[in-house]
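Shown here: the complex without one of its protein chains, the others still in place.
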Amino acid sequence: MAKLNMVQALNLALRQEMEQDDSVIVLGEDVGKDGGVFRVTDGLAEAFGEDRSRDTPLAESGIVGMAVGMAVAGLKPVCEIQFSGFSYHNFHQIENHAARYRMRSQGRYHVPMVLRTPYGGGVRALEHHSESREVYWSHMPGVKMVIPSSPRNARALLVSAIRDPDPVIFYESKALYRAFREEVPEEEETFPIGKSRRIREGDDLTLIAYGAMLRRALEAAERLKEESGIEADVIDLLTLSPLDDTLFVDSVKRTGHAVVIHEAPLSYGPGAEIAARIAEKAFYYLEAPVARVTGYDVVIPLFARENDYIPSVERIVRESRKLLEKI
Amino acid sequence: MAKLNMVQALNLALRQEMEQDDSVIVLGEDVGKDGGVFRVTDGLAEAFGEDRSRDTPLAESGIVGMAVGMAVAGLKPVCEIQFSGFSYHNFHQIENHAARYRMRSQGRYHVPMVLRTPYGGGVRALEHHSESREVYWSHMPGVKMVIPSSPRNARALLVSAIRDPDPVIFYESKALYRAFREEVPEEEETFPIGKSRRIREGDDLTLIAYGAMLRRALEAAERLKEESGIEADVIDLLTLSPLDDTLFVDSVKRTGHAVVIHEAPLSYGPGAEIAARIAEKAFYYLEAPVARVTGYDVVIPLFARENDYIPSVERIVRESRKLLEKI
Amino acid sequence: MPRTLIELETKLEKLSVLDEAGNLDKELEPEISDDFLKALFRAMLLGRRFDERLLSLQRQGRIGTFPPTTGQEAAQLGAVAALQPEDWMAPSFRETVAEVWRGKSMESIIIHNNGFSEGDDADAKFNNLPVSVPVASQTLHAVGIAWALKYRKMPRVAMTFFGDGATSEGDFHEALNFAGVFQVPVVFVCQNNHWAISVPLARQTRSRTLAQKAAAYGIPGIQVDGNDILAVYSAAREAVQRARDGGGPTLIECVTYRLQMHTTADDPKRYRSDEEVEVWRKRDPIPRFQTYLMDKGIFSEEDVKTLEASIKDEIQQAVDRAEERMKALGAPLTMFDHAYATTPPHLEEQKRYLKTLLSVGGKEAQHG
Partner (left out) sequence: MPRTLIELETKLEKLSVLDEAGNLDKELEPEISDDFLKALFRAMLLGRRFDERLLSLQRQGRIGTFPPTTGQEAAQLGAVAALQPEDWMAPSFRETVAEVWRGKSMESIIIHNNGFSEGDDADAKFNNLPVSVPVASQTLHAVGIAWALKYRKMPRVAMTFFGDGATSEGDFHEALNFAGVFQVPVVFVCQNNHWAISVPLARQTRSRTLAQKAAAYGIPGIQVDGNDILAVYSAAREAVQRARDGGGPTLIECVTYRLQMHTTADDPKRYRSDEEVEVWRKRDPIPRFQTYLMDKGIFSEEDVKTLEASIKDEIQQAVDRAEERMKALGAPLTMFDHAYATTPPHLEEQKRYLKTLLSVGGKEAQHG
């Protein structure tokens, strides 16, 4: 097992899938020689040829619309959209087509494509390079929405996404790309799309997060324990749609308290669905309303202020304590 | 006062605003001679000239991007996107620009535009002509999201939207366009964006709806009363963003029970935010979880089956009863 | 330089073979077997009669809204006639005539027009995409398919259809540009029927032809008389052959006219004059082609009569079969069937819920 950061882990997933299956085609802006602006596709064009890690003209709808056609014709395209802030350009190709060819053709055609794109703040980037809009894709019928939180699960989930017969939107946290390394086995590893994971056990409180916020939730859990003896259960959602509510609902049944954390804006954000599900499925166990620790309902500010926007460990700790004091 | 259907009421709003203010410009596909495929802009080109009700080439990003520029330069464009199913083509122009020029320019520029578009099912239309995706816009910082439920409030809200200094997404229910008539005063009438309305009073249950579903909620309330003596408070949201939670939270504090109804899919739908807000602000009053009566998490089926997708009065009644039995 | 003109890398041409009266430009006459010519004529006539029948069904409330094809038969058929079944077709929404040529049953079309997804089945022998309503969006799918064909070294091509209005969409631009850059085997067939609902061509673009838009992508463009099936076929055959031979994409503009309303929900009197329609009625592609066949001596007035009768029959049978089949359709639970390869738990749950609703209340429980 090698210790890899998330960029390397994703690269490993792509490389191995491309080796095994020549229908896997990477395409996007600068994914060829340049290896992607974050280097996730580094070396793929050299290893597999330019057609397998295909630089495209600068047009997101073109990339995704072309991928839809490739997928319908039997390939497994993995598109890279350079930043999720530019994935709105291809929104109609996903909503109107990738998500629907199976239904529209009564099952004759389907769209086994992946749309990888970096999301989220924390890397001192320009406007449009730091936002979180996972709800747009999570609410969309016909697609799946996945957000890994570590090198190892990123690799396993990307392999599963590539093999999935339906379109998968795959958000990669820029803040996590090179944040830390993890043992990632050389052997094939997959992780089922549509399953969440318990990362830490505790009976006092349930922390629910995904992507970059999972790490903060874990740190917050450690501090809650150290500073106040509070034991938090931590759930990593990993897939936002279809949403696996079994683990967090069970957890809340034990803890009676939940905090959901995300970078996306509060209103109509992912936390709303989590809170609604918990209320629906664990109402009589809840001792306080689900707390939402999230971005604010404004565009994430330019980078000098972005850390005041993104939920901090301190803030998670504070809201968790507040929640428990209410008991 | 004339009795107008919603199409006529919207036309009145446009006509009067255009009369008063020559910076109001209607633009879109077929809004000129044809008067719009639903005739909302009927007669405007004749009355005000072709430049004031401007047919454009067939390109939604073009329409909206151009409107952003017009608005920045001091006009008040009112775009029509022929069906909300094609508004994803201009998604990036709203998310990346309309919603941000004020912020990006530190207040120097702003975008006083309206994007009108028909949404929702119930008129036996083709694919892409029947869906509800109001969440996409409601979650988006920097825009406002309005959905009227009757001719009179449609007219008043459209006037307010046109005068609003910020971008407003204005969803018009196709099912309501010609569903019924209402007295609409000739004199100017506005309705504040960001305010909900109580439409019916009752102490047993709160029904929360908007757009086409408001009528079904009201009908359900009547049936609940007649058949079971249940008195429902009915709240018409009218604006989804910024969301006015005061009325429905107060209501739930009295009734202890809430049902939220929408055509949009369940997961990450508008109902999730409503349920989360109620839990946050009226937790200790809630006697049961907020019930969500919504579309399913699939693309709305072609029209032969659309009525099995859209919440029916019967279904609202049933879920309301179930909720109260749980007391 | 200094101040010089830019030379284009590919040709932009115009082509016409049969004139309005059916007179032939002998030099340009394509070689087509008599049987194939007759098959084309039958398909044109069938397309026309089926369109008329759909219109009357719609007026009787027996089908929903649909987009008529009358007047555009030559443009559609001339293009698809150049394809093999295993070639791909990515239609827009107004290619009923082309779809029927490529194995789609009229019965399915009626069922689709009644809002049943079951009408979206297709003959497995042909690689046809289902209709695509969002204007121009399917052109990119054709490019993706063509990319896959090239990658797999398959001797096949993709052909995509779209209207004059569609050329204004960003997707059209991105599709042609990608096709040019990747030199994939795709043929772009624009049915320039002069109207995008109420918007005339002159307000859609300032370019004098649509074919010249090919210059922006460094690919060949050709404008043909779209009511002249021989011209359309010649251009399509050439483009398909070039694509099959690795010569990359072509843009074909078929100049034609929509003689009917945009869809049955549209009233063209609001935006265009009867005189304009009359001018184009005289350019009807069917009589012109008939004259050619008769002049050629391979077709008689008698043949036309026999043909009309057999077509009438075929259409009636399709209507009957469709109406019979639809009686058995309508079970709402199928809405969950083709959402994903495997129905995820939350959809199973929703499906069970709807099933319960239906069982408690019967139909009434659901409908508002």
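For clarity, chains are labelled A, B and C in written order, and residue numbers in each chain start from 1.
We adopt the following convention: contacts are C-beta pairs under 8 Å (C-beta built on N, C-alpha and C of every residue); 3 or more make two chains touch, one makes a residue touch a chain.
What you are looking at is a predicted structure, and each value in this text was computed from that prediction instead of being measured.
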Check the options C:Arg203, C:Arg272 or C:Arg325 and report the residue that touches the missing chain. C:Arg203
Pick out which of A:Arg116, A:Arg216 or A:His262 touches the chain that's been left out of the picture. A:Arg216
Absent-chain interface as seen on chain A, which is shown: 29-30, 32-35, 37, 55, 57-59, 61-62, 85-86, 89, 124-129, 216, 219, 266-267, 296-299, 301-315, 318
Sites on chain B contacted by the missing partner chain, in the whole complex: 25, 51, 56-57, 59, 61-62, 64-75, 77, 92-93, 96-97, 101-110, 141-142, 144, 164-166, 194, 242-244
Residues on chain C facing the left-out chain by the touch rule are 1-9, 11-17, 25, 27-28, 168-174, 177, 180-181, 183, 203-209, 211-213, 215-219, 221, 223, 225
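The rule is short, and it goes like this: only the chains that are shown with their structure count from here on.
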Would you mind pulling out the distance in Å between where the CA atoms of chain A average out and where those of chain B do? 30
Roughly how far is chain B from chain C, going centre to centre by Cα mean, in whole Å? 35
Between chain A and chain C, what is the separation of their C-alpha centroids in Å? 40
Numbers and ranges of chain B residues touching at least 2 other chains: 85-86, 89, 127-128, 267, 297-299
Hey, what residues on chain C touch two or more of the other chains? 117, 134, 170, 339, 346-347
